[in-house]
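Before any comments, here is the structure.
For this view, one protein chain was removed and the others were kept in their places.
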Amino acid sequence: MRNWSLLYIVMAVLSVIVCIYAPFDPNWRLPPNVSTTGREVDHLFELIMGITGLTFVGVSIAFGIAAWKFTDAPGRKAKYMHGSQRLEIVWTVIPAGILVFIALYQMGTWTKIKFRSEAPRVQPIAEVSARQFQWLMVYPGPDGRLHTPDDLHTVNDLHFVKGKPALIYLKSQDVIHSFFLPQMRIKQDALPGMTIPVWFDSDTASTSEHPFELVCAELCGWGHYKMRSKVVVHETQAEFDEWVKQSLKEQNRDQLKSAKTTTAAVEHKGGESL
Amino acid sequence: MTSRLLLTPAVGVLLLLSGCGTIWDAPVGYSESPKLTGGELKGKTKLQKAVRAQLDKLYGPNPRDIRVFPGSGLFNGGTSLANLVKEGKKVREVKYEVVDSITGKKSIKTQHGGYSLYRRHCLHCHGVSGDGAGPTAPYLYPRPRDYRPGIFKFTSTGLNKPTRDDLRKTLLYGIAGTSMPAFDAMLSADEIDQVVEYVVFLSMRGETELGLIDIASTVDEKDAATELSDEVGLDTAKVVANKWVQASNLVVDPPIPRVIADEASVKRGRELYLGLNKTGGKVECVACHGPQAHGDGPSFVDKTVFDKVVFWEKSIDEAIDEIYEHMIFEHEGKVEAAKNPKDVPPLIAKKEFAAKVKKAWGESLDDWQNPLRPANLTLGRYKGGRRPIDLYWRIANGINGAKMPGHASAIKPEQIWDLVNFVIQLPYDPNMLENAPPPPAAAVAER
Partner (left out) sequence: MNTEHAHGDSHGSAANDHGHGDHGHGDHGHGHGHEMSFIRRYVFSEDHKVIGLQFMFSGLIFFIIGGLLALAIRWQMAWPWSSVPILSRTLWADYGSRIPPEVYTKLFTMHGTIMIFFVIIPLLNGAFGNFLIPLMIGARDMAFPKLNMFSYWVMWPGFIIISYSFLVGAPAAGWTSYPTLANTPWSDPGSQFGQTLWLLALLCVGISSLMGSVNYMTTIIMLRAPGMKMFRLPMTVWAMFITATLQAFALPVLTSALIMQLLDRVVGTNFFTPYDWSVANGPSGVGGGIPLMWQHLFWFYSHPAVYIMILPAMGMVSDIISTFSRKPIFGYKPMVFAIAGIAGLGFIVWGHHMFQTGMNPALGATFMLSTMMIALPSAIKTFNWLGTMWGGRIHYTTPMLNAMAFVSMFVIGGLSGIFMAATPVDIHIHDTYFIVAHIHYVLFGGSMFGIFGAIHYWFPKMFGKMMNDKLGKIHFFLSFIAFNGTFFVMHIVGLHGQPRRYADYTGFDYLNNPGIIGMNQFMTYSAIMLGAAQLLLIYNFISSLIAGPKAETNPWHANTLEWTAPSPPPHYNFETIPTVYNAPYEYSLPGLDKDYLPQTERLSPELAAATAHLGHG
């Protein structure tokens, strides 16, 4: 009968093993972080992981011992007791202290990421509006202002510059979506009827072929899973400006008969017999 | 043996997909045009059979066994449609090369193939056969495209087949204001091309089917074998294929560059839009798009009726009942408020009203018999693309299958550019049309 306790013990040990193994496998942990505030989030995550991990180990050991040692055996009698006030106080006060500590410790990070008063004092890089099932980005054109005829419109294509805080205005045209940047530890719901500023940065550049990803994280209908957007982080401001310029050029194309260019943004590449 | 002669040079493409071929797999087959079993060919089973046989020979019996006839014009002889290719008796995987634009590193990828990608991303709206009748389709407005008649709305070629670039653009950026999503982030460039080829394949198959049905409906049943021979089948298919091949030569490029989008041009565009221009040809934008460009012109069925039928899923009669009830209520209010009740014009008779609405409804359908709405131009959502050239094509060539006519013959290119400039400016300046006069009652745009 005692062997049943092993089931719980084995399960606890396996859980701990998984938690120890996880940091060594890129797929078993948080995606690599690229943002400043993301570092703080990761630090908090590790801290809580440590605290809860130790708690889990402690509780599991107690559980394991209780389950193994106090199995029914002939001649053994259970201890008749109703509890211990001292123990109750101990295991109320200590967890309370830890929980309050975690709560207070993280306030700063929360403030930095979400409080509007902490938003970087920069021009917004774009207005992002979500709709079923895509992200529509509007970048200010040469005049530097949004909602003018020279704006650049893109679909599922978010661009900003490495190492600079990027501020966007988040909107939704129809239902609730959620703006989730897994590599930057940013998530903010897009609510119809509200404009919400969101800011983030990246210390790593990415390309259109290997972009970071923008994910919709709030159920928005049948095509929820289709709401992927590329997130391209340009190495320099100049590179970003050049991208805006080129994109605007394409957006303003009038395709004169005399100056014919190929529309193909995409070239066919081989395919016959490789 | 003509059939053997035909199939020897043909490329047979076999498909093997993950998850397919399991014991719980359902067989996948193409749907048939209703004209094949109804209309002229009703009951003529031999002719129906002959049409089916030709289609199977030309395009393969089902999406897992695709065949491509020689001269199809499909990219690389149709090899991008599937992941396995059979030529003669040899079966091989299709691979392609990818070059990383940054590092320049080359890598070789195994192709998913058009069908596999189409099945995953497109099929639930556009259907197995490209008939626009996938499981998600009934819930959507506008309805997903049925490729089989071979008509595509947003082309750079006027009434002709779209170019591959046109289709690619639709796939990459989606269609604003519809449920067609943008796939540029979901699919790689090569995958987009594979899907484009598959869409063209489905469209060719559908149009060939219609062509064969046309031929079949003119012949006697006992001549089925001779009149619908393999040669006839191949010819029909090639006629369709040629239209696709020709498309890239038929792109309509504006003869003059875009007129500079200054205030004067926008103003000229506004006058054109409202039909107030003194010089040049006239266009009747207001009749459909409405005086405030809200897409509520008198040529189309009233928006209340439209919303009730399309979105609240009422029958047209229910919608008429409800609206008429409201009209009575309003009329009574007017009569009560008026000093002299006789001044209030009498309410239109219900029968007459119903007939009017139904007639308008019938005229507000597109070529696929789906309800249609003119664009609200103040939103800045451009279905065919927001580039000036896209808007030029829409205005000059119209929208195939829809009620938007081409205006290239009515007005001069510079006037078209003025309109383009006006349409681009409008969302930022919607009060440009604040005091626009109502359209003349009789104005009805005809295609």
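Letters A and B mark the chains as written, and numbering starts fresh at 1 in each.
Following the convention adopted for this analysis, a contact is a pair of C-beta atoms (placed from the backbone, for glycine too) under 8 Å apart; a residue touches a chain by one contact, two chains touch by 3 or more.
Note that the structure is predicted; figures quoted are calculated from it, not measured.
Engineer: Who touches the missing chain here, A:Gln134, A:Ser178, A:Ser202 or A:Gln251?
Structural biologist: Looking across A:Gln134, A:Ser178, A:Ser202 or A:Gln251, the contact with the absent chain belongs to A:Ser178.
Engineer: Tell me which residue among B:Lys44, B:Lys57, B:Arg119 or B:Arg387 touches the hidden chain in the full complex.
Structural biologist: In the full complex, the listed residue that touches the missing chain is B:Arg119.
Engineer: Considering the whole complex, which of B:Val128, B:Val251, B:Val266 or B:Ile399 touches the chain not shown?
Structural biologist: Only one listed residue reaches the unshown chain, and that is B:Val128.
Engineer: Which listed residue, A:Val100, A:Val122 or A:Ala238, touches the chain dropped from view?
Structural biologist: Of these options, the touching residue for the absent chain is A:Val100.
Engineer: Residue by residue, what part of subunit A touches the chain that was omitted?
Structural biologist: Spelled out for subunit A, the touching residues are 1-2, 4-5, 7-8, 11-12, 14-15, 18, 22, 25-31, 37, 40-41, 44-45, 48-49, 51-52, 55-56, 59-60, 62-63, 65-67, 70-73, 76-84, 87-88, 91-92, 95-96, 99-100, 102-103, 106-107, 109-111, 113-116, 132, 173-176, 178, 180, 182-183, 185-189, 191-194, 196, 210-211, 213, 215-226, 228.
Engineer: What residues on subunit B make contact with the chain left out of this view?
Structural biologist: 18-20, 22, 24-28, 31, 63, 119-120, 123-124, 127-128, 134-136, 139-142, 177-179, 186, 303, 307, 311-313
Note that only the chains that are shown with their structure count from here on.
Engineer: Give the list of subunit A residues in touch with subunit B in this complex.
Structural biologist: Touching subunit B from subunit A are residues 132-134, 147-149, 153, 155-157, 207-209, 222-223, 226, 228-230, 250-257, 260, 263-272, 274.
Engineer: Under the stated contact criterion, what part of subunit B meets subunit A in this complex?
Structural biologist: For subunit B paired with subunit A, touching residues are 75-76, 79-80, 94-102, 108, 111, 136, 139, 163, 165, 168-169, 172-174, 179, 181-182, 184-186, 189-190, 192-193, 253-258, 261, 386-389, 392, 417, 424-425, 428.
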